[in-house]
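Left out: one protein chain. Kept in place: all the others.
So that you can tell them apart, the chains are marked A, B, C and D in the order they are listed, and the count of residues begins at 1 in each.
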């Protein structure tokens, strides 16, 4: 049975998955399903922000997908564009993204849900994409904890600062990828869209909930990161303060015997202390005493 | 009288409390009261954010509970999931949370209120959960005051910075647990929900009020904490500045006699001062005078 | 004429003022005017945030009152709870607050306004409470100016930092006491409340205006305080920078003659300069010249 | 023709301008035009925030006027209160403000516009007041540029910090004076006010536009000022860092020959180098070499 026939059957729909298609292939798909020019241009160019657009009788949904590249500890982003109509779902993947074969398998295992139509497939795909953000934010939470340990263990170094900056950058990226979905889910839940039957709405509320939670975790991480950065700066200041006090203390302790020694190194003809047999031990004692006194003073006031 | 019979009586309702139930038990409860799949999944997985969801003829409410662990000075969070229908209230507790036996006892002591139905029980449980946040924010207020005393008593140390960071983290947690309740209460107060009779609305307004107050106290604490952190940094800077000035002052005072002594330690054949019998006392006087002069100067300008 | 009779007369109303009443007295008042349980509980417990609540046929208004304690330079807060019905106004005062006898006298002097009913009394009381915030924010403005003089006069000290922190705390308190009144006034001005006749509305608009102004002044003060704090930190840094440059400069100036003196203090047998009769004055001249040269250099570049 | 007669003529209106009137005069005006008590009180007390209020059949508008006092480089603020009715416009000026004679002359030169009635006069006055803010924000822009030149030319001084603080204060003042006008213009443009005929609306849209632009410029200036302040702090830190490195570098360079000289200043009987005829030049060479080596090292690593 060809595509055309399938589309004519009232209780069936077609689900096509494309990965970085050529423009030619996209145009073919456009002709088959009667998709809008602007949506196809978007799907080809990629670099769209997540959004939901309604064209006559179809929906065009853009999602950003994310995957943790464990080797390089980097997050890789991709895009998925979905065309959803009464009789079709077309997914177009760009960049880093898992195949949706798993989603298809899961859907086919639940025929009673799948028969809700393309709306349910849209839910399944969005749920899949959104759920893949959880391990990523978990990894970033671990990263923040490691940073906190470094900061409060005072093993801070230039690298700490760089990692804080990179963590911030990652959080901004995720925020940009996820936060527009709040609005997308809201519209799918509330607006009167023929394509989304009443009983799939609670499912989109579930996606909405996950999106809100990822958003909250990201906001939380950003606030904690800011706080950690401030703690870092504060501890560097305290450490500098301590170094300064230590410097002052030891400088004073060394300066005293140096000065005394300098005095008795003067070549005046008439310096009675120099002639006295007990002069040397007395002066050495004075030096030791002065140093000891200063040391105790500084120790007591916490400078050393 | 079995559960089935109880549910059939028009003027009665069932109130069941579960603590970290098995999935099997939850499924049984689901069958008995006809609860929605997604809500049951949420109740089993926990780690939900506080929310109110409406399913056909029932409400699903998620609350975050909190308890102060006095020994370790840590706040422990738990979750309570409530299913409220016309004839039933089911509470599912996860993690740190007090038993609701106390709420039940209190409700049973007020039969005239209890006969308002499950809506009143929902109020009683929410009120109980929210009121347990007050001792916690009080404890955090005490903690902040202790921190302020440390900071302004200038006993600040690395530990102060760490405690500021941890206090911030706690406040963020509480904020996340309480602030979604503003919206939940608002919807319970305003929307036309059959389950909440008109005369229980003022009670939810009371809960709403408490939630707003906890929120305000938390916001207040966060602003004061930020201000305290800035004061801390500012005082460290002042302290560093003082150390710097002291260092400069004492370095100058010691440098002068050391330099003079160095000069009269030179081995030039022709240095008339060295031959003079008053050379030594004169030079010593000069040294003392210079040091004294510098000391007074620095004292006057506040450097020492 | 008893209270009961007074309440029955269509064109009269009762105005009762209580100060920290016992629970018993409150219950009596409740019975007399038919007030709601929750409102009475609030009125007894105090520690409410400012709010306006509507119960059946009456209003319950909570206001925070403030007074400057000139001796200790502290602001003391109190609460006033107002019950307003068609035939009664009950005010309950807690904590620091002036007696409302003055308001009563003023109202009685304007019978043409008083005959607008309890709504006008509500206005008169709110106006009285709000107007008492103006001298307080004026005092805080003076405090800020004194702080600015300290900071820019560079007499900053640890005390300055503490006062900035305390001023912030006071501003937060006032903000919390006044800002909820924006909403309260708005509702009194706009909503269709039978108790507030059309021609008293402009009076509530007047209160609204004052509340907005206090809010604006407080926000302004907070921004200026933040700016002053930054200026403070910036000036401390500049001061530290100057101390650092001075330290470096003087250290260099003293180090040169000390080094030269050290060289000519060496005990080498063959050091021709030492034998020369002009060696000493030449070296002294060199030292002075080097010091003078360095001094001028540092002076020119602004380090000294 | 008296005032009373003028007010009776259907196609005429009276335009009165007062400057800091006595209370008596205000009361007379009130009687003549039937103005509301509260508005007259406001007009007499001044210190109002900009607002638009509607009384029965008239409008009461408060504007804040501003003038640059070129001599003292200070901005002086005044207030203008406008009463606008069907047959009258009354302007009351307080504090620093230009006379509105110029506005009157301009209006009289455009009789076709003036015949739109008091609404057009209101526009002309508001336009005049708002347009006088442009030279002021221009002056503040120049001030900011001068500050930036100072900061990046690193001629920063204590005065820079003070001027930044004062510029912030000025911007806050202007913001407070102008931003309430956004709302005022909006209401004049949109609400169905009989006094503002349909064809004067585009004129108020023009004023609205200017207000928005002044607001934007002020916000912009505040952000740039914040950025400049941060740049200032950052440059002070860099400068301090440089001073610190220079100090360390020079201290090390001087310390080496001083230490070597000290060693050969020791009085040990058996120090063979001292006896050697080349000892002195060799040691001097060593000193010079060490200093030169250190100097080059520090130069290469950017410390000197």
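Just so we're on the same page, a contact is a pair of C-beta atoms (placed from the backbone, for glycine too) under 8 Å apart; a residue touches a chain by one contact, two chains touch by 3 or more.
This one's a predicted model, so the numbers in the text were calculated from it and none came from an experiment.
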item	value
Residue among A:32, A:46 or A:233 that touches the chain left out of view	A:233
Among A:51, A:86, A:132 or A:201, the residue in touch with the chain that has been omitted	A:51
Residue among A:25, A:115, A:172 or A:296 touching the omitted chain	A:172
Residue touching the undisplayed chain, where the options are A:140, A:244 or A:294	A:244
Per the touch definition above, residue among D:46, D:136, D:212 or D:304 touching the missing chain	D:212
Absent chain, residues of chain D that touch it	148, 152, 154, 202-203, 205-206, 209, 212-213, 216, 220, 223-224, 227-228, 230-231, 233-235, 237-238, 240-241, 244-245, 247-248, 251-252, 255-256, 258-259, 262-263, 265-271
In chain A, positions touching the absent partner	36, 38, 48-49, 51, 53, 55, 156-158, 161-162, 164-165, 168-169, 172, 176, 229, 232-233, 236-237, 239-240, 243-244, 246-247, 250-251, 254, 257-258, 261-262, 264-267, 271, 273-275, 277, 279-280, 283-284, 287
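As a convention for this text, only the chains that are shown with their structure count from here on.
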item	value
Turning angle required so that chain B lies on chain C, C-alpha fit (0 to 180°, nearest 5)	70
Residue-number overlap at the chain C/chain D interface, same or different (half cut)	different
Chain located farthest away, centre of chain C as origin (C-alpha)	A
Rounded Å distance, chain C centre to chain D centre (Cα mean)	23
Multi-partner residues of chain C (each touching 2 or more other chains)	233, 237, 240, 244, 247, 251, 258, 262, 265-267, 271
Chain contact topology (line, ring, star, complete or other)	line
Touching pairs among all chains present in the structure	A-B, B-C, C-D
